[in-house]
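Every protein chain of the complex appears in place save one, which is left out.
Chain naming follows the written order as A, B and C, and within any one chain the residues start at number 1.
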Amino acid sequence: MKSIISYKKTNMGVNEVSSNSTGKIFKVTTFGSSHGVALGAVIDGCPAGLELTREDIQEELDKRRPGTSKITTVRDEKDQVEILSGLFNGKTDGTPIAAIVKNRDQRSKNYDNLINKPRPGHGDLCWYEKYLNYDYRGGGRGSGRVTIGHVIGGAVAKKLLERYSITTTAHVTQIYNIKTEKEYSLDKIKENIAKNNVRCADLEMAKKMEEEILKAKENGDSLGGIVEIIIDNLPIGLGQPIFDKMDGQLAKALMNIGAVKGVEIGLGFDSVMLKGSQMNDEFRMENGKITTKTNNAGGVLGGMTNGMPLVIRIAVKPTPSVSGIQNTVNLESGCDDTIDITGRHDPCICPRITTVAESACNMVIVDNMLSAGFIHPDNIDK
Amino acid sequence: MKSIISYKKTNMGVNEVSSNSTGKIFKVTTFGSSHGVALGAVIDGCPAGLELTREDIQEELDKRRPGTSKITTVRDEKDQVEILSGLFNGKTDGTPIAAIVKNRDQRSKNYDNLINKPRPGHGDLCWYEKYLNYDYRGGGRGSGRVTIGHVIGGAVAKKLLERYSITTTAHVTQIYNIKTEKEYSLDKIKENIAKNNVRCADLEMAKKMEEEILKAKENGDSLGGIVEIIIDNLPIGLGQPIFDKMDGQLAKALMNIGAVKGVEIGLGFDSVMLKGSQMNDEFRMENGKITTKTNNAGGVLGGMTNGMPLVIRIAVKPTPSVSGIQNTVNLESGCDDTIDITGRHDPCICPRITTVAESACNMVIVDNMLSAGFIHPDNIDK
Amino acid sequence: MKSIISYKKTNMGVNEVSSNSTGKIFKVTTFGSSHGVALGAVIDGCPAGLELTREDIQEELDKRRPGTSKITTVRDEKDQVEILSGLFNGKTDGTPIAAIVKNRDQRSKNYDNLINKPRPGHGDLCWYEKYLNYDYRGGGRGSGRVTIGHVIGGAVAKKLLERYSITTTAHVTQIYNIKTEKEYSLDKIKENIAKNNVRCADLEMAKKMEEEILKAKENGDSLGGIVEIIIDNLPIGLGQPIFDKMDGQLAKALMNIGAVKGVEIGLGFDSVMLKGSQMNDEFRMENGKITTKTNNAGGVLGGMTNGMPLVIRIAVKPTPSVSGIQNTVNLESGCDDTIDITGRHDPCICPRITTVAESACNMVIVDNMLSAGFIHPDNIDK
Partner (left out) sequence: MKSIISYKKTNMGVNEVSSNSTGKIFKVTTFGSSHGVALGAVIDGCPAGLELTREDIQEELDKRRPGTSKITTVRDEKDQVEILSGLFNGKTDGTPIAAIVKNRDQRSKNYDNLINKPRPGHGDLCWYEKYLNYDYRGGGRGSGRVTIGHVIGGAVAKKLLERYSITTTAHVTQIYNIKTEKEYSLDKIKENIAKNNVRCADLEMAKKMEEEILKAKENGDSLGGIVEIIIDNLPIGLGQPIFDKMDGQLAKALMNIGAVKGVEIGLGFDSVMLKGSQMNDEFRMENGKITTKTNNAGGVLGGMTNGMPLVIRIAVKPTPSVSGIQNTVNLESGCDDTIDITGRHDPCICPRITTVAESACNMVIVDNMLSAGFIHPDNIDK
C-alpha cells in the first residue's frame, strides 16, 4: 500500500484550514457523520428576537428526510432535531443556536465489505489520502447525511427571510433526458412541487420522471438531473464586488453540495449564443421601481443583486452508488480489485437535494442581508 | 430620485464585510479602479525563499493587457508593474508582496455622458444603490481593469506552482456559435493557443472566431464564449470537504470574474444525460499510481482532487458595452432615459479572460497546496 | 425605560460579526448558557489520528467544576461530557469534534428578583443594550459557566501538545494581599498546586489564602488575585509578526476570560523600572542550543517565541457577585433602584480560573503549532 499513497511526504489533513463553517455574519458550523452518534449545527450570528421553535427546523428536515417515498433510500431515519441553546422565552437571544439530530438506523455492518476499497465516483480515496483514514461506513462525513447540518442552518435562515417576504424555491426541471416543457409562474411552481415526489412544477413530466427513477432503481442504477432555484423579493445591492460576488457566493454554496457538477445563473451557458445587444437587460421604470423587461442576467449584475428574481440552476450527477461489480483498487494490497456496493441508496437525489439547495442559498442570502444592514431589530422582534 | 432608490432605509455599503481579499493562507488583497491613480495587490502568505522578479509578473500582465491585437480594446495601457515590498536579495522574504500598476491612458471625459445613467448589463445601478455613488468613468472598481490585481496575485502563484510542475491552461473552446471540433492533447493546446489572438487550440476555428469577433466589432456589438481551464499534475486530496470543496472554491473564483455566467466541472451539465453506471470513473492501478480511465468527474471527487487533470469550463457572456442607443433610467430624474455608450471596449473578452481565469485558479490552487502542507522550504529555496 | 436605552437608533447585536469561535486552524466554536439545555463546543481542525477519550476531556472539566471544595460555589454540577462526533475507532478522524455538557442543577427561580436590575460589575446592562434582552438567570451566556466550552477545546489541545512535551501550568501567585514569597521550579509548582485547593505553589501561603477566601465568603464578599501561566518546551518561531504576535494572541485569549483586568508577559509592568542594558536577555550557546541566561522577555521576542519558557500573568478582579444591598438602576422604570444578589457564587474564582487559563493558552499554542507546521502525522498517529 505504501507505494500508492503519497502521505509520507506530506502533512496533509494535519494543519489544513478546515472548512466546516460557512458564512461571515450568519456563521453555521456543522459536525457529525453518517454513522456517528449525532449530526448537527451551531448557528452563530442569528440576530436576537426571532421567534423560533424546533418545529421550524423539523419541517425542513422532514423535506430532506429519507424514506418518505418510494423513490428515496429505504434507510429509515426520523431525523428528530433537538435544540440545545440559543433560545430564551421562545425567541433567539443572540447567542449561538446549537441543534442536533441523533443517528438511529445505522446498519454499519452493511459496509464491512467496502474496507480498503474506495467506491468509484465517491470521495473515499481522496478522503483516505488526506486524513490517512476514511469512514467506510456510508462515507462517514462524506455522506449526503451531513447535509442535515445545512438544512438546520437553512431552516433558521428561512425563518428570518420570511420577515422580509424573501422566498427561495428549488424545483426539478430535468431528470435524465426528461425535461419540463412549459413555463410556470413562481406561485404555480410553489404549488405544484408540493404535489409530487419529484418536486417538479410540470405535473405530467413529474409522473414520467418518477417512472424513470423507479426503472433505474429496479436496475440498480441511478439518474441525475437539473434543479432550478428562484429567489424572490431580494433588495438591490446584495453581494460584494470583486471576491464575494453574489453569484460567486451562490456558485460555491451550491457546488459544495455533493453531486453538483455545474452551476449557471440567468441564461448561463446559453448566453454564449446571444450577442451583447441581445443579452443586455434594459432598465425601465415600473411603478416607481427600477426594473428590467428581460431577466437574462438572472438577477445579478456586477456581482450584486439588481432587484430582479435571482435564477440559478445546478447540474446534479447521477448518484455514484450503483449496484453491480465495479472496478476499483485495494488500498492495502495496492492492486486492482472489484467492489459490489449494496447498502441503501437513492436512485436519484434530485428531489431531496432541492431542500439542501434552498438551505444553501438561504444561508448565503441571510448572511448578505445581515452584512448589508437590511435586517433590523424592529423588523425581527414583534 | 428618492422614490426609486431604497438606501434611505438601509445602511448598505456602510458596515458591509468587504471582499477585496481572497485566500486563507495565500491571501491576496487588491485595490484600485479604472480611472484612479493606480491598481495593485498585496500578497500576504507567500512563502519565503521564492525567486521572484518584476518580469515574472509583467509577463502575465502583458497577456491580459489591452491593445495588443485588433480584437481587443484600443485603450493603450502599458501596465508596467512595480514591486514595493516583500523581496530581499531577489527572493521573497515571507513578508507581504505589494505591487502596483499606475493608470496612464485615462480619458475620463469620454464618460461624462454616462452620469446618472446606469449602463444595461453593467453593475452601475447595483453599485450606486450599495455605495450611494458609482464611478461612471469606465465602471470605476467595477471595471475589468481591476483584474490587474488578480493577475498580479496569479503570477506569483504560478511561479510557486512551477516548482511542483503544476500548470494551468485556459483556452477558448467556443466563441458565439463557433466551436472547436477536435480534441487536443494538453501539450498541443499549450502550443497552439500561443499562435493565435483568440487563444484557441483549434487553429482553423481560431481564424473563424477572429473573423466573427471583428464582424461584431464593426457592428458595435459583442460576443461571448466558453473557456476551458485544465490544471495538470495536482496531488490527491486538495480541497476541504463540506464548505470549501475544491470545485466549490474554483466555481466561486471563476464566477467572481465579471461576465462569467456559468461554471461546470468535468462533464458538467452533460453528466445529467448519463446514468450512474456510465458516469462513475472506475479506479485502476497504472504504473504504481491510482488513476481512472475516464475523467467524467473532471479531477474532483467529494470536493477533493483525485489526481486526474482538473477540467473546468466557464460561460462568458458577451461584453455588455455595445454601441447604439439603449434604454435605461435616469437616477436623478427617476424617469426612463436612453444611453449611448461610446468609449473603448473589447468586442469579445474571452481571449483576455483566459489569463484572468488562469490567475484565479492558480491563487486557489496555491492556497490549497499551502494549506495541505505540500509546499515545503526544501522545495522552494534552492 | 425607553429614555435610557439607545437601541432604537441602532441595529446593534443584529448584524454584528459574532465571536463564539476562536482559532484559525484549530477552530473552537462554543455554545450554551448558564441555564439552557446544554453547553458545548465544536472543535474543527484537530488533526486526524489523535487518540482521544471522553475521560481526557472529563479530567479537565473536573478541575474547573464547581462544588469540589469549600472555597467554590455550592452549585452542584457533575458536568459530564458527551462526545457526539469526530472519533472513529478511538481516534480523531479529522472531522469536527462536538462535545456537550448538559445543565442539571439550574435553580432558575433564584434569579427572579434580578429581572430588570443589572448587577454591578457584571455585563448584564451591556448585554441588554446589545441584544435587547439578557438572561437574568445567572448571566445566561455571560456566566462563567460558558468556560466549559473553553475547557473542552483546551482539553483536546492539551492532548495534542502532550505529544510534543509542551506543558501549560497555571498557578496562583497572589490572592488579595497575600503573595507567594519563594521561587519554585516548574516541576515543584506542578507538584504543589495539586496539593491544595487554591492551586498555589507555596503551600504555606496557600493555607493563608484559603483562610482569607473563607473569611470573605463568610462576609458575603469576594477576593481577586494573580495567576501566572508557564508554557514549557515551545519551539522557536511560534506567532506571526505584526497583527498576530504570540503575546498579542495570548493577551487576547486571557483578557477574554471574564474577570481578567490585566495581562503581562515576562517582567511585564516591572520592565519599566529597568534600562535597556538591563532588560535585554543576552543570547548564548548552551548544549548546542541557543538560550538566554535571564528570561526578562518571558519567552517572546518580536512577537514570536524564542525557545525560553513563556511566562505570562493575569490580574483577576474579585468576583462581582457579592451579598448585600447594592445600588443599580431599573431598566423598566428608568429610575435608581437597589439589588440584593443571593444565588450561589464563588468567593474567589482564581483557583478555578487556572484551568480556564490553561485551556485558553493551550488552544492558542496548538493553533500556532499547526499553523507553523510543527504537528506532523508521524508524530500524532502511533
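Assorted remarks:
The rule is simple: a contact is a pair of C-beta atoms (placed from the backbone, for glycine too) under 8 Å apart; a residue touches a chain by one contact, two chains touch by 3 or more.
Fair warning: this is a prediction, and the values are worked out from it, not measured in the lab.
In the complete complex, the hidden chain is touched by one of C:233, C:280 or C:342, namely C:280. Of the options C:35, C:63 or C:141, the residue whose C-beta touches the omitted chain is C:141. Only one residue from C:17, C:115 or C:203 touches the chain missing from this view: C:17. Which of C:123, C:138 or C:351 touches the hidden chain is settled by the complete complex: it is C:123. Take chain C: the residues that touch the chain left off the picture are 3-4, 6, 10-22, 24-25, 30, 118, 120-127, 129-130, 139, 141-142, 146, 174, 176-177, 216, 221-226, 235-237, 239-245, 247-249, 251-256, 258, 260-269, 271-285, 288-290, 292, 297-298, 301-306, 315-322, 324, 326-329, 334-336, 371-374.
As for the chain not pictured, it touches chain B at residues 7, 11-18, 20-21, 24-25, 27, 29-33, 36-40, 42, 44-45, 47-49, 82-88, 91, 93-98, 100, 130-133, 135, 140-141, 370-371, 373, 375-377, 380-381.
Operating definition for what follows: only the chains that are shown with their structure count from here on.
Centre to centre, using the average C-alpha position, chain B and chain C are separated by 45 Å.
One finds 38 Å separating the Cα centroids of chain A and chain C.
Chain B has its Cα centroid 26 Å from the Cα centroid of chain A.
Shared interface positions of chain C, defined as residues touching 2 or more other chains, are 11, 15, 17, 373.
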